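Dropping a structure here in structure tokens format, bear with me for questions.
Note that this complex is displayed minus one protein chain, with the remaining chains in position.
And then subunit A:
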Amino acid sequence: MAQALTDAKQQVGLCSVCFHLSADPVCDICRDNRRDNRTLCVVSDSRDVIAIEKTREFKGKYHVLGGLISPMDGIGPEQLTIGQLVHRVNKESIDEVILAISPSIEGDTTTLYIGQLVKPFTRVTRIAFGLPMGGDLEYADEVTLARALEGRRELE
């Protein structure tokens, strides 16, 4: 167990492309050429990649920011991989950047910040927030309901 932990600590670094946790210089996801190169999902943390991967519903690639903009913690855009993201979007041909960042104050600010920088190059979307599946409307809290109303869509 101790050995496993030491190994993990020594071997795990960050992918040089997407900054997801990886034992190799380029992670499995970035190397996988069956995946769609033209869709990029931006998350704050490697844990978010793992969560989305579990659904097996997303076939594009990722970009891990390594945190959220938070001046209180001394984290500005320079401390995150935002520059690298802009570079990627600029260099690679990407059709869509999906921002999958939690709807907190810091998350919203980070989302807006990236949106402004990346919009000139490509289509930018953000994931929807709202009611959980199987959730009952009458039991939803007011904050979630308000978010869900904000993100409402035309019936197809």
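Note that contacts are C-beta pairs under 8 Å (C-beta built on N, C-alpha and C of every residue); 3 or more make two chains touch, one makes a residue touch a chain; residues count from 1.
Methods note: contacts and distances are computed from a predicted model.
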Choices "Cytochrome C biogenesis protein", "DNA replication and repair protein RecF", "Beta sliding clamp" or "Stage V sporulation protein D" - which one is the UniProt name of the chain not shown: "DNA replication and repair protein RecF"
Among A:V12, A:V26, A:L112 or A:A128, the residue in touch with the chain that has been omitted: A:L112
For subunit A, the residues touching the chain missing from this view: 69-72, 74, 76-77, 105-106, 108-109, 112-113, 116, 141-143, 146
